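Other chains dropped; remaining ones untouched in position.
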Amino acid sequence: MKLQEYQTKSIFEERYGIPTVEGAVASSPEEARAIAEKLRSRVAIKAQVLVGGRGKAGGIKLAENPDDAFEKASAILGMDIKGINVKKVLVVKAINIAQEAYVGVVLDRKRKCPVVIVSGEGGVEIEVVAKETPEKVHQFPINPCAGMRPYKARTIIGKLYDDQNKIKAGAKILMGLYKAFIDCDASLAEINPLVVTAEGDVLAVDSKMVLDDNGLFRHENLAALRNLDEENPAENEAREAGLSFVKLDGNIGCVVNGAGLAMATMDLVKHFGAEPANFLDIGGSSNPEKVVTALKIITRDPNVKVILFNIFGGITRCDDVANGLIKALDEFKVDVPILVRLTGTNENEAREILSRANLPMFTTMDKVVSEAAKLAS
Amino acid sequence: MSVYVDENTKVVVQGITGRDGAFHTKGMLDYGTKVVAGVTPGKKGQEVHGVPVFNDVATAVEKTGANTSIIFVPPQFATDALYEAADAPGMKVVVCVTEGIPPLDMVNIYDFYLDKGVRLIGPNCPGIISPGKSKVGILPGNIFKQGNIGVVSRSGTLTYEVVDSLTRAGLGQSTCIGIGGDQIIGTNFLDALSAFQIDPETQGVVLIGEIGGTDEQEAAKFIADNMDKPVTAFIAGQTAPPGKRMGHAGAIIAGSEGTAAEKIAAFKNVGVPVAKIPSELPELMAKSL
C-alpha cells in the first residue's frame, strides 16, 4: 500500500525525527493560500498522487506569494496525472538546494535482509540512475538483528558527504528512516531528494513509503491511511473480498486460483491470439462468496465477451468454487458464456454441483483457453 | 531416497483444529503420510481424524517423534508458529502453507532457521510430496506418480497443472517442491536443485518460475556450473504488464529486472529448454532425459 507524500512526511517528521520542509496539505486553493500566508515565504505546490513523474506532468509549481499560491493550487487541483485526478496539494516552503542525494531502504529477497541504497544523484528516479550509471548507486545490506548502528549510518552517509556535520545530520536521518521502515513493515522507505540547503541544513524534501500489505494487520493506524480514491474501484472491491484482481484491456474474463496459474492462463490466452480482460486470483481457502464477488466484478466490465474458470484444486476446493458459481448465477444474470475447467481437490463433488447449471465443462487448460479465445474473437 | 521428505517423515500439523488444518490432515492421512501429532494451544487431549492434539510443538515432538511440521495457522500467529517449530529439538523440516506473513518477520525467521539447521519450505507454498512415500502439504495427491522427475516451483496450482501433464505423459516424480511465491522464502531454487542433483532417484528436473526477482537467473547459473542432470523450465507471466502486482509479493517487475523474457533468455543461454506453454513441458523433459 502506497502512502501519499504528505502522509509519509508527517510520519517521518513526527515519529522518526526526520527534518522535512515546513508546510501543510491543502484540498482547495483557499487552503493553499492560507498555508502560504502562514509560511511567509515562496512556496512549492506539489500534487499529491501515487504515480511517478508528477513533476514532468506539471504537478509541481513554485508560487511567489499567497495569491500566486492560490493560482497555482487552482491549476494543479483537479489536474489529471496519468489517469489520477489530483485532490490534494502539499504546500511547503521553497528552499535553496545546494546538493541533492537519494537514500532509500528496501527489502532484498536475495540477501534476505533490508538493504540501504544511497546515491549522490538525487531528485531523479533511482531506477534510471541504477541502469545508466550503476557506479553511482551504493548498496549496504543491514544485519536485521544488529539493526542500523550509528557507525553504519555514518559510513553509508559518508558516501554522500565529506563534511562531518552533514554526515552527522544525514546519519541521524538514515537511522530514523530505517526505524520507520522496520516499525511500519514497509517494503520501501525513501527520501528523494535528500537535500543539503544553501544554508547547510540536511532535509528530506520528498518522502515516500510503500507498506507491505502482509504487515498491515498489525498497523491499524497506517491501514487507515489507504488512499481509496486513487485506486480502481473494482480492485478495491476485490481486495476487500480477499481477491487479487488487476483490470486489463482484453475481453476474456479469467477466474483462476493461484497467481502462477493465473499468469500462465493469461499467457495462454495471448498464445491463442486473444487478450485477457483481467488478472484474477481467487486465492487459497476460497469460500463461495469470493467467487460471487469475482463474477460480479468481471461481469461489470462491458468488454468481457466470455468468462473462463481455470481452477486446479489444492487448498482451494473445487466444490467451494462450484457452489460460488451456482450462487452467483442464482443472484444475478450473466449474459456472456462461462467456460469451466475444474480439477483437483473435491473435483467430483464440484462436477456434481455444476451439472444442474449445464455449463460447458473442460478437462484441460489448453482446451478451455482455446475455446474461450475462439468465442471472444 | 528422494528429497527432504520420505517414508521416514513423521508429521506434526500446527493449526490442526482449524478448517484448513483439519481438512488437509485428512488429505495427508489418506495419502499415507505419517501424521503423528497436531498442535493447537489449549486443545491438548483432543483428536482430529484420530491424530492426537498437543498444546505445543516441543511436547508433540517429544511424545510422538515427529521430525517434520506443517503450519496452517493464520498469518497473525504464523510467525510465532514458525519459531516454535524450528525450536523443537529433533525438528528437521518445516513446511509453512500460511499466506500473508509480513516479510520482515521472515527476515528474522530465515536467520533463526539457518542457526537451528532446520529446513524451511515456504511460506505461502503448497508444500512438498515424494509420491508414494509422503505428502506434506495441500497438493492433490491423486495427480502425482512415483518416478524420477524432480519438480520445483514458485507457484502452487500451476505446479499441479504441470505435474498432472507429466503424470499423464508417464513421467513420474521423485519429489515435487512448491517453494512459495513470497519475497523471503526458506528453500529456494538453488537449494532444491542441489538436492535433486545429489538425489539418486532423480534423473531430471522441471523448474517452474515466474516474473519478479532474479531467482531464475541464479538458478540458470547454478545449473550451468553445478548440474549434470537435465533441467527444463517454464516461466509464468510472459504477458504480465510491467508494474502491475499479480498476487504474489514476488511477482512484481522491478525496474529492468525480473521480466519473463530475461529469465527465459538466462535458461536458454545455458542450454535449458524452456516451454512456451505448460503442456509442452512433458515432451521437452522426455527429450532431455
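Just so it is clear, A and B label the chains in written order, and each chain counts residues from 1 on its own.
Please note the rule applied: a residue touches a chain if its C-beta (ideal position, glycine included) is under 8 Å from a C-beta of that chain, and two chains touch if they have at least 3 such contacts.
Everything numeric here is computed off the predicted structure, so don't read it as measured data.
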Copies per chain type across the whole file come out as A x2, B x2
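By definition in this document, only the chains that are shown with their structure count from here on.
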Separation of subunit A from subunit B, taking each centre as the mean of its C-alpha atoms, in whole Å: 28
Flag every residue of subunit B that touches subunit A in the complex, lowest number first. 19-20, 23-24, 27, 75-76, 97, 99-104, 106-108, 110-111, 126, 138-140, 143, 153-161, 164, 181, 183-184, 208, 210-211, 213-215, 218, 234, 236-241, 244-251, 255-256, 276-279
In their complex, what parts of subunit A are in touch with subunit B? 107, 109-110, 112-114, 127, 130-131, 144-145, 182, 185, 187, 212-215, 217-218, 244, 246, 248, 256-264, 266-271, 276, 279, 281, 283-285, 311-317, 343-345, 364-366
